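Missing here is one protein chain; the remaining ones are kept as they sit in the complex.
Let's look at subunit A:
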Amino acid sequence: MSVYRRGLAEIGINRTPLPNRSKPATLKANINSEEKLKNSADSTTLSTVPEIDYSSRVDDDHYYMLKSPYQLKTPVIRESTPKKMELLQDEEPIERFDGVDDDGRFHLEEFARPAPVLKATLTQYVGNAEPIERFGGTDEDDGRFHFDEPFGDCPVLLERDYGMDQNLSKADVERYSRQLLVHEFGVNGQKELKAARVLVVGAGGLGCPTAMYLAGAGVGTLGIADFDMVSKDNLHRQVAHSETLVGKLKVDSLKQSILSNIAVRTFSTVLNGAQTMDIAKDFDVVADCSDNAATRYMLNDVCVFLNKPLVSGSALRWEGQLTVYNYGEDGPCYRCLFPHPPAAHLVTNCSEGGQKDCAVCGEAPTIHAPIDYEVFCGSGVVDKNPSLSLLDPNERVSVSEYSTARKSPTILVDTRPKHEFAIASLPEARNIPMDSLKQLEDIELRKLLGLSEAADVFVICHRGNDSQLAVRLIQERFKSEIESNGFQVKDIVGGYDRWAEEIDQEFPRY
């Protein structure tokens, strides 16, 4: 049978200020306790714990380690001192009077102020067959020592015994104090954040700050997915990546910028639907920081199938957009708002679908598992390589062929927008942006192109897509001149980017 009882104790601790943290110090503690017995008939021995002297040392943690005075076989009990503490002893003597920690010792943090006084409510378990095992606190569940009062300046801290949430460590509290003090966030917010697992898809302009701020705030687990490598033109906005890691995987680079206390999992492949299902199931929230429609639809569908909220961000030029999809009972998904992908030529019709009709989360969904999103959107997830192949090989020249051709008089048409032309261009290039090429009257365009010069016309752009369209356009509009003057209109494969790569590394790549 156990008797559960509660009493009040005062602990006074006097200490000699530590001249040096590494040197031992002497502490003196008084522990006085008053207790009323529930059943005074059981109270056969009344004892008092008098003043006790004991020493301490500073251990590696910079904590004072105080030996519990109650580790003695028989407690120091003297009848002559004021009867302040009454302990019940049956057959078993009081053997131990544990401190807070499992090692039976009090842990007192270093303090600099003199003579702090603690008031504490103590809980004792007293039993016939059981010795007093614990010297616990007000928390009846864990039987541990908890101080009632916030001690403010009082520096005596008993480790793990301050009513702190079990899920937050002392280090957590110290690190996250500024947001714990925001009462709408507080301990509960921190706890939930620490328990949360967030998958960030895309380690670029959006993914970098998203991952870094989540990590800074103390998210529990961070997943980072990106197949790409860091390039120099990422650095101006993808601020987690450092100059030294250009050419390395973005996931690894971003991971290096993440605070060391956060668990990070990285995924460095081009994600397909099935993989993403497998990865995302271990996360609570998915952050879409990707840069393409195919990935956006894929993440949406996966989040619908797995019933997870999707936080979707996007940014271009001067604008940014942020939306939370698939949140709560009736929150819409991405497909509810955008049933059709943006690539217009693949869109079959424009039925006015509301949320009820959504193909993935509606009342009668037609999509039950991830699909091929590149086919669905008509565009890929990798945006780097030119994919257009419009012209015959004999209508195209390589950069090296052009570097030879330009030694003779040629006409070089540069179809890039004016602001790109202003970055850098070949000296012979004449800038006729695509828009002008389409809109100008024949007579003006002929003048700009200089077709009367009867030299071959070469067309260049940034990466070699627009230049092909331009070649076709010029050929169609000036068919008769081309035939009668006998010159050719050719596209420079790979554009300035390839020029910079293969011919002149001084040409800036952007």
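Some points to look at:
One rule holds for everything that comes next: a residue touches a chain if its C-beta (ideal position, glycine included) is under 8 Å from a C-beta of that chain, and two chains touch if they have at least 3 such contacts; residues count from 1.
The working rule: contacts and distances are computed from a predicted model.
Its UniProt record calls the unshown chain "Ubiquitin-related modifier 1 homolog", which is the correct pick from "Ubiquitin-related modifier 1 homolog", "DNA replication complex GINS protein PSF2", "Prefoldin subunit 5" or "DNA-directed RNA polymerase".
Of the options A:206, A:245, A:298 or A:361, the residue whose C-beta touches the omitted chain is A:206.
Within the full complex, the residue among A:278, A:435 or A:504 touching the omitted chain is A:435. From the options A:218, A:273 or A:313, the residue with contact to the unseen chain in the full assembly is A:313.
One chain is missing from the display, and on subunit A it is touched by residues 202, 204-207, 288-293, 296, 313-317, 319-321, 337-342, 344, 347, 349-350, 352, 354, 435, 438-439.
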